[in-house]
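A selection of the complex's chains, in situ.
Per-chain numbering from 1; labels A and B assigned in written order.
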Amino acid sequence: MKKLINAPADVVVESLAGLAAAHPSLAVDLEQRVVHRADGPVAGKVGLISGGGSGHEPLHGGFVGLGMLDAAAAGEVFTSPVPDQILAATKYADGGAGVLHIVKNYTGDVMNFEMAAELADGVQIATVVTNDDVAVEDSLYTAGRRGVGVTVLVEKIAGAAAEAGRSLAEVAAVAQRVNDRGRSMGLALTSGTVPAAGKPTFDLPEDQIELGVGIHGEPGRQRVPLPSAREAAAMLVEPVLAEISPEQGVLAFVNGLGATPLIEQYLVYGEVAALLERHGVPIVRSLVGPYITSLDMAGVSVTLLAVDEEMLQLWDAPVNTPGLRWGV
Amino acid sequence: MGRAGEHAGVAVGRVSVEAWIREYARLIAEAAPRLTELDSAVGDADHGANLSRGMAAVVAALDSSSFDDDGALLKKVGMTLVSTVGGASGPLYGTFFLRVSSALGDGFPAAFRAGVDGVAARGKSAVGEKTMLDTLVPAADALEAGKDWPAVVDAASAGRNSTVPLVARKGRASYLGERSAGHLDPGAESSFLLVRAAASALGAND
């Protein structure tokens, strides 16, 4: 395993220390491994927190700041944070107007956030569970669809709603709506390597990809021969498009999973844009880059959000975080 | 309990509860690479790291504190696991020990059953979904049926092995659908170690 780390056990906390050193607008509680706004909690504003396993950077700590998250709890690599951390994040975010928990739908995340919410007396909590990954069947007999790319969009849009002074119920409602109107699908060319495991989570032959892969290196549903970028775009876009209703166009988000260079991400975006044009679906906003990653996995995911006017306004509102910044 | 509990089949006492936990920690430390390996096939390659981190913290807590009774000790174990493991197994094993702690007064088999029920409630899961419950439920059944420790271990082992052909319905492995069949569930394996640890530490009292 080749990584620029000291010891596998120290990766998360040392990386957070670096994040704090690089961004004076953020504070990091290294004990609890919680990133929070240095100027928080913002009195009277609904607080937004998220959290999850580490290894998906910039998600979530890199999305803390004005117009997005108030705090983020960083678990071990690919491991949900524990209730204590989530509780600490909740307190850092609590400006008296309640706190929204944005939870990616994984058994561990859901249970740990549940336990934290049970313990957080005195703070009004609402929870939105993101579950946008169409690679997973949403059935009563599974853990349900995973939360992936749409989480970034939920954090941005709900963050803007909170910054605009909306109530906890309103912020939760728009977060839920973004989740409901967004879907994603990803593919991997190579596996990532968890530092503590020391070797790639899975092996992929040189001529195959893992279609429908998760962001924790969970194998996908299917291995298929290495496609061209054009074919890959179709494999990702078609199943996503089948599950959304883009009456007013989409926000198209091509996400790099970690080791895939930007030149390929933009190339894939070009294919996605061409394909959507053939479908007559206008792209009204776009996002291209590594925003929700899976360590050093090579691959991309595509998220399409069927936007409405309100979402667009909130998307365009100022945001100032290490990972996303505009308007300020 | 505070002193040896009497019950058909198995008995458990103060020193041996602590011995159970310490033996479990030892087995987990030893098995961590294998647990992570199993989790690579159907999950995210961290089950061994998660549990060994948690059980190391548990051992540190046992080393540095004293407890009024077994209930207090097991409560500490549960809270420590909740606070240090994360992932799915943290809340699940944490809940297990918290529930065992509360129900110890009813004897070990009933307390174990309470723990297992806690896992099912927290995980919204049941036997046959390719999880740790496939090990834990048969072990609880055997304990309540008054079987001796070797028989309890056998039941746990058979339950664990039953996960191999199953298609997962809970946890990360469920994302794999049919492809999850053919693999041993990592949580079923770590739960087997929990039962084996109980057998060697608590079974000594038999």
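In the analysis below, contacts are C-beta pairs under 8 Å (C-beta built on N, C-alpha and C of every residue); 3 or more make two chains touch, one makes a residue touch a chain.
What you are looking at is a predicted structure, and each value in this text was computed from that prediction instead of being measured.
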When all copies in the file are counted, not just the one of each kind on show, what formula do you get?
A x2, B x2
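Note that only the chains that are shown with their structure count from here on.
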Centroid spacing, where centroids are CA-atom means, of subunit A and subunit B in whole angstrom
32
Can you tell me which positions in subunit A touch subunit B when the two form their complex?
9, 53, 75-84, 106-108, 111-112, 114-115, 135-137, 141-143, 146, 194, 196-197, 201-202, 214, 216-221
Quick check on the complex: what are the subunit B residues that touch subunit A?
36, 40, 42-46, 49-50, 53, 82-92, 122-123, 169-172, 174-177, 179
